[in-house]
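As structure tokens, the structure follows; a few thoughts come after it.
Here the complex is missing one protein chain, while the rest keep their positions.
Take a look at subunit A:
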């Protein structure tokens, strides 16, 4: 099973390389440059920035609020990755559209934090009344 997967994978990879090299519509050098560029940009910039943002959240946000903040940060990163090319491309997406999505995402995070805080407060009061 493992050997079959690896052999099939090597064959398909060979087909991809031969096909790219033989395609008159394609400059394989340009593809290679872009492959290396996205890999380096991701490993050297995007992922370190994401991990750094995660560390900042752990450091500055109280434990009770971390999950909504982390989820909102992840959503913000994803929609930004999609919206920036749309802004720079032929469509010229208005930036306000991205800001609207970010506002909705962070409003939802704030609402989740508020709900948790209220629930905790009520629980404490119930415990105090009971005790």
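Criterion: a contact is a pair of C-beta atoms (placed from the backbone, for glycine too) under 8 Å apart; a residue touches a chain by one contact, two chains touch by 3 or more; residues count from 1.
Throughout what follows, contacts and distances are computed from a predicted model.
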Query raised in the report: Which of "Leucine-rich repeat domain-containing protein", "Multicomponent K+:H+ antiporter subunit F", "Sugar ABC transporter permease" or "Molybdopterin-binding protein" is the UniProt protein name of the chain not shown?
Result: "Molybdopterin-binding protein"
Report summary line: Out of A:16, A:45 or A:111, only one touches the absent chain, namely A:16
Report task. Mind listing the subunit A residues that contact the chain we can't see here? Result -> 1-6, 8-17, 19-20, 23, 25-27, 29-31, 33-36, 38-39, 42-43, 47, 50-51, 58, 63, 66-67, 70-71, 74-75, 77-79, 81-83, 85-86, 88-91, 93, 97-98, 100-101, 105
